[in-house]
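Here is the structure we will look at.
Rather than the whole complex, this shows some of its chains in their spots.
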Amino acid sequence: MTLTAEQHAEIEAARAASHATRRATVPALEDILFQAIPILDHGFIRVIDYMGDDGAIVQAARVSYGRGTKKVQEDKGLINYLMRHRHTTPFEMCEIKYHVKLPIFVARQWIRHRTANVNEYSARYSILDKEFYIPAPEHLAAQSTVNRQGRGEVLEGEQAARVLDLLRGDAERCYDHYMHMLNENETGLPLDPGRSGLARELARMNLTLNTYTQWYWKTDLHNLMHFLSLRAEAHAQYEIRVYAEAMLDTLRRWVPLCHEAFVQYRMGGAHLSALGVEAVKRMLAGETVTQQTSGLRAREWRELMETLGREE
Amino acid sequence: MTLTAEQHAEIEAARAASHATRRATVPALEDILFQAIPILDHGFIRVIDYMGDDGAIVQAARVSYGRGTKKVQEDKGLINYLMRHRHTTPFEMCEIKYHVKLPIFVARQWIRHRTANVNEYSARYSILDKEFYIPAPEHLAAQSTVNRQGRGEVLEGEQAARVLDLLRGDAERCYDHYMHMLNENETGLPLDPGRSGLARELARMNLTLNTYTQWYWKTDLHNLMHFLSLRAEAHAQYEIRVYAEAMLDTLRRWVPLCHEAFVQYRMGGAHLSALGVEAVKRMLAGETVTQQTSGLRAREWRELMETLGREE
């Protein structure tokens, strides 16, 4: 994370202010409001604003006139019920806004979640900072040999060193040429007053995909959980998963009852197919079921055995 | 507007609370937070929660670290610029939530705006109150003879009385039969312990479309303005327009700079077609232009003359 002194000062100034409000307020989330939580080598997430709390979910589900949350036990039961039965609209009644700094190739995955509001830093209008993502050595994974979109062993020694050199060297060279083509130094003055700078909207095309960008990203609680269920999950690419994991932690601070239900019924649960349910029923009845007799294909059988914690 | 004493007390309790927050806060909107603003004979809108202010629009447009709003004049200029050039994403960074009580036929128009979150009172689960919309005499309009979806003169005398009798009588009878089929009184006890009540999800079909329902409705500022540009406008049906007008007033309290830009560039402006622009150019050049020489059809010419405040 690379914040300038000025940015630090702005954040601290925002944190120092306190206002009176009639709105639902969540002290545990207020505690970290505006703070940059570091992710990867130069990235971060910051919670910038939020609307609603656990009580707001309950209030909407009941279309009530007051605040609810008198009896925590009842609210908890209702939130669990809504989560289990896919009653999603009450969760849409809460909203959160993040400021995120992230590599462009991660941003390209993230933006595919369409039900959100986004304001990205414009490289058509402004100049991007000289910051690129370079993986830490322990995340420099080889291509998986069994899963076409997975990672295998970590590269080591000379191979790893060579990859890091290439990534760093290419990103730096491309960035330096970007500034050269723009003909600007970091304070916006021409490097060489004798020539014109290439249009920003063109020069940016020379940057590599690990260059950092940033955006404001705002979504409702239901869609946030959908995002987290896909991106905080084991099969998500590591570089987006670390963002999702940090956001999962902000979810816990913000709406603790909802977070608990989410972990219990969504993240921690398992979906069985029709044949999978059939196989479990037969196993519970004492029958010995094999992949062949289950009717499941090899891969699905393997996944089912994994879910059930059984040796194949 | 018909609030029970209990509902009044809940609203007052919510209004009495005050919390400390680091979030952007808008005193002019806090002033009316939770209060029911009466609409039609039994309806209302209440602002239940909000996120962001004029400064949040500016902050998102600049993807900044601090709060912005140091110089009101600059913020105003930027907001005007964003509005004029259809840069819609910064406006999506603010969010507002309403509790609305409205007749079902109005709800059916309203729900067509899809980019919003909605939690409606469930007549499958609960019993609706005995409240219907009956137009005030001055809104009892005849069918327009020139516009198939417009209103003409106001009905008067016996005709008006007859219509009001029919509307009131049918709504009451249908509601009473609804309760009879449910076999419940207002406290939920069986009217007649000797028989079963019809399922709520079925009995509700007997209600008339002027029966009041209610919902929580949450949307972002951009989509709110889109809604208002269509529903606070002269051609909108009166019964939805009064809701939109009251919401336009909450917009003014919430984000005054944005409201001003909205009125100047969206609500108060006019869209000319290519031929319309051509006609204006020729008129400004001193040429006498008629419908025939403009190439516009009669109706479009009439609308253009109206926009330009000219006799035809």
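Which chain is which? They are A and B, in the order written, and residues in each are numbered from 1.
One rule holds for everything that comes next: contacts are C-beta pairs under 8 Å (C-beta built on N, C-alpha and C of every residue); 3 or more make two chains touch, one makes a residue touch a chain.
Only a predicted model underlies this, so the values are computations on that prediction, with no experimental measurement involved.
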Full complex stoichiometry, one sequence, with 2 displayed, works out to 4
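Please note the rule applied: only the chains that are shown with their structure count from here on.
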Per the C-alpha fit, the turn needed to bring chain A onto chain B (nearest 5 degrees) is 180
Counting only contacts in the complex, chain A reaches chain B at residues 3, 7, 10-11, 13-15, 17-25, 30, 33-34, 49-52, 56, 59-61, 63-67, 89-90, 92-93, 95, 97, 99, 117-121, 214-216, 218, 220
